[in-house]
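A single protein chain has been removed from this complex, and every other one stays in its place.
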Amino acid sequence: MSKQKLSRRDFLKVGGAAGAALASATPLGNLARVAAQSDQTINVLTVGDPWNLALQNVTDQFTEATGITVNIETLGYEALQARLINSFLTKSADADVIAVDQMWISQMADNGWIRSLDDFISMDSDAHFDDFLPECLYSLSTWRNKVWTLPIASYAQGVMYRTDLFEAAGLDPLPASVADAGDWTWEDYFGILEQINGMDLDGTSMYGTTVIGYQPVPVVHMYTGLSASYGTRWFTQFPEAPWDFTPTINSDANVAALHDWKRLYELSPPESINYLWFDAGTRYSQGDIGMFYHWTPYFYLINNEGYLTGTPSPVVDKTATAVLPTRGAGGDQVISLGGWSLGMPSTAANQEASWQFIKWATGSEAQKAMGEVNVKGHQFADFSRQSNYDDAGLKEIYPFLDTQLEMMKLGDGKVVRPPAPIYTSLEGVYGLQINQAMTGTVSPEQALETTQILFQNILSGNQMIPYLVESFDDTLENTKALQASLSGM
Amino acid sequence: MPSRYTFQRRLPWLLLAPSVIVLLALILYPLGFALRNSFWFWNLQTSPVPLYHSGFDNYRMVFQVTPFAEALKNTLLLAGIGTFAQFWFGMGIALLLHTHLRGMGLMRALLIMPTTLAPVVAGFLFRYLLEPKGGLLPWLLEGVGFPVPPQGFLGNAGTALFSIGLVDTWQWTPFFAIVLYAGLLSISEEVLEAALVDGASAWRLFWSIALPLLRPIAAFLVMIRFMQLFNSFDLVYVLTSGGPGTASRTLSFNLYREGLVNYNIGLTAAMTWLVVIIVSVIINLYLFFIYRKREW
Partner (left out) sequence: MRRMQTRQRLIVYALMALVMIFFLGPILWFILLAFRHPSEAYTLPPQLFFEPYLGNFSETFVDPGNNAPQLVSSVIVSTGATLLSLPFALAAAYALSRFAMRGKEFIMNWYISLLIAPPIVFVIPYFIVMSRIGWAGAYRAMIVTLQTLAIPFSVWLLKSFMDEVPLDLEEAAWVDGANRLAAFFRIIIPLALPGIIVTSMFTFVFSWNNVLFPLALSKQSTTTLPVGTISFFASTGVYWGHIAATAVVAMLPPMIIFLLLGRYVVRGLTFGAVKG
C-alpha cells in the first residue's frame, strides 16, 4: 500500500509545484502547534468533482506545513452518500473530514452527524471567516443559525456563448456584468436561440443550445436555474420562519418555466434528453452549440475537448461568458448556488487536525493554489472567498471571475433547491415529471400538477406537513449576522 | 443398534442443517425485516431507528409516490419478451451448431463470452456502442439507412426498454444456445433416424420430436432466466436510470431508488413484499401450467 501512495504523490507533484510558493505565506501559529504532534494521519472522504483533483494536487503542502498526513478517498456521488449514511449509523470514526453536498446539511445537522464549526471558527482568527461570500455560506454551510461546514467549491450558474457565431449572425455581445444587463431577459435569450438554431457556421450546422435532460438529479439542477429565475418557489414558506412546506410547485411561474424549458429542448440536440452535466459541457466544447447556461465550473471545463483528455477544445478562444437573463427587464433575479463544503463528522477522532485541514483547504491560499494547478488544463475556479475573486493572478487565468462573482452574489441555494431533509425524494419525482414533460408524454401543466400531488404525499408521509418541529429564520440576513459575530466583529 | 440407526436417519438432516440455517438467516431474515418495517414509518435520512407504527401507509405510498404500475408493466415486458427472444435465438444458434460442421466446437467455446461478463460491464459496453454522437452502432445503422431515433436509442421513449432487452438478449442468448445444443445432443440418434425413415421432414422432426424432448430442459431454463431478468437491476442502472420519463423503469430500479437513494426504509420494505408476492405468483402459475401439461 505504501508503495502505491508514494507513486500517487509523484503523480501529483506535477501540479504541486505551481502552488509551492504558498507554504511560506501560511500563518504558522496554529500549524506549528499541530506539527508538534507529528505523525498524524487524517482520512478525507471526497467526491469525484474537479475540485477534488485540484485539492489532491496541493495537499502535500498541508502535510509539509503541519506534518499531518492526508489520505484522500474519492467516491462517486451515490457511493459517498451511502458510505456516509452507513458510517453515521454505526457511529464509526470512518473519516475525519468529509465532503458535504449542500443538500445534506439539514439532515446531517439535525441528526447530529456532523459537528458545528462555530467554536473552531470563533477561536481561530486566521480562519479569515469574514472573507467568505455570505451567499456561499448561506447556501452551502449554515443551518439553524450555525455553521456546519466550510465551502470548498461553490458553483453559480451563467451563460456561455460562441463569439464567432454571434459575429456571423450580427448579434451584439451579451452583458458580462449585471450593470449592463438592464434589459437582458429570457425572452431575448430565446430570441437569439431561435435566430442561431440551424445556422451554418464554417460548415457546421449549429444547434441553438443544449439542455441537460437526464433524470432525476441532472435535469433538476439545470431546470431549477430557469424556474427560480422565473420566480418559482417550492414551498409556501421556507427558509423564512415559520416553515410551511405545503408545496407551491404548480404555480403559474413554474408552469411558464416548464413551457419554456420545452422550448429550450426543442432548440437543443434531441439526444440531450439523456445528457448529464458533463455531456452538455462536452457537446458545447465540440463546437455545434451556440449558447447555453450551466454551472459556473463549465466556464473553464469547456476549455477541454473532453473530460480529462488534456486536449484543448476547438471553442477555446471563441467563447465568452455572460450573466443569466431575468424574466422581466431589470426584474428580480435568483440564481442557483450549489457546491461542496468540508465538514467534520461528530465521530472524528482527531478534531484539531480535522479542523486544521478544513481551515487550510477552504482558506484563501490553498484555494488560490488549487486554482493555479495545471494538470491537463487549469481545473478550479470555484472560489467562495472575496479575496480569491480580487486576485489579479487568478483573474488572469480565469478571466470570467467578475461575472462569476456577480452570479454568486445573486445566488440563493436555499430557495432554488431547498435543502429539506427529504430533498432527494422530492427531487426524484420532480426530475421524473420534468423529463416526462420533455418527452411529450404529459403536458407541463399535468406534469407539475402531478408533482404537486406527489410532493404533498411525500411531505405529509414524512411528517413535514404540518411542520411540528421548531423552525428557524434561516435567511441570508441571519447568515450575515452570524458571520459577523463569529468573525469577532 | 437403535442408537446408530437413529443417527443414520438423522444424519442427512444434520448435514443439510448448516446450509439451511445460513440461508434462512441470510434470506428469510431480510424478508422478515422488510415485513415488519413495511408497517413502520422509517426514513434513514431523518432517523436511525423506526419512528412509529404506520399501518398500511407504506403500501399506499408505493402506489401514490412511485411509478409502480409503469414499472410492473415494463418489468413484465422486459422479462417476458427478453426470455422469449433469448430462447428462440438460442434455439436457432443451437441448430446451427448441431450441423457439426468443422469449426463449430471452437465457435461454441467462444460464443459463451458475453455470458461471462458482469452485467454492469455489458451495460457499459453497450452504452459506449449506442452513444448517439460517435457510437459505433448508430453510425453503422445510419450507414445502411436504418432509422435511428434522433434522441438516440437510450433516450427515446419507444426504444429505451427495447435497448435494455437487446443488451440482455445479447448477453444471454449464447447461454440458451449452448445449453439447448447440449440438449439436442442428448436426443438419441435412433429416435431421429427412425423419424427420418418414417419420412418426417426436417421441420416436423424439429417440432414434433426434438422440441418435446427438449421440453424439460427448456422449462427449467426459461424459469431461471425469467426470474433473473425480472429481478435485474444493473443494466437499467448503467444504461438509462429508468428514463426517459418512466419508459424503462423497472421494479428493481424503483426499489433501488427508494432504498439506496431516498433511504425510505418503510416504503422500500412495502415495495419489497409486493414484488416478492408478484414474482411468486408468476412462477407458481408458470410451474402449474408447465407441469400440468407435461403430465398430460
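Letters A and B mark the chains in the order given here, with residues in each chain numbered from 1 onward.
To be clear about the criterion, a residue touches a chain if its C-beta (ideal position, glycine included) is under 8 Å from a C-beta of that chain, and two chains touch if they have at least 3 such contacts.
As the structure is a prediction and not an experimental result, all values here were calculated from the model.
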| item | value |
| --- | --- |
| Omitted-chain contact residue, chosen from B:Ala69, B:Met113, B:Leu211 or B:Leu285 | B:Met113 |
| Sole contact to the chain not displayed, among B:Leu76, B:Leu129 or B:Ile290 | B:Leu129 |
| Missing-partner contacts on chain A, residue numbers | 1, 4, 7-8, 10-12, 47-50, 73-77, 79, 82-83, 86-87, 89-90, 92, 94, 217-218, 276-278, 282, 297, 301, 305-311 |
| Missing-chain contacts mapped onto chain B | 11-13, 15-16, 18-20, 22-23, 26-27, 29-31, 33-34, 93, 96, 98-99, 101, 104, 107, 109-121, 124-126, 128-129, 131, 133-136, 139, 170, 173-175, 178-179, 182-183, 186, 202, 217, 220-221, 224, 227-228, 230-231, 233-234, 238, 251-252, 255-256, 259-260, 265, 268, 272, 275-276, 279-280, 283 |
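The working rule: only the chains that are shown with their structure count from here on.
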| item | value |
| --- | --- |
| Between chain A and chain B, centroid-to-centroid distance (C-alpha), Å | 40 |
| Chain B - residues contacting chain A, complex | 41, 43-48, 57, 61, 64-65, 67, 132-133, 149-152, 154-155, 157, 240-247, 257, 260-264 |
| Touching residues on chain A, where the partner in the complex is chain B | 78, 81-82, 85, 88-89, 107, 110-111, 213-215, 269-271, 273-274, 283, 286, 421-422, 424-425, 428-429, 432, 435-436, 438-439, 441, 454, 457-458, 461-463 |
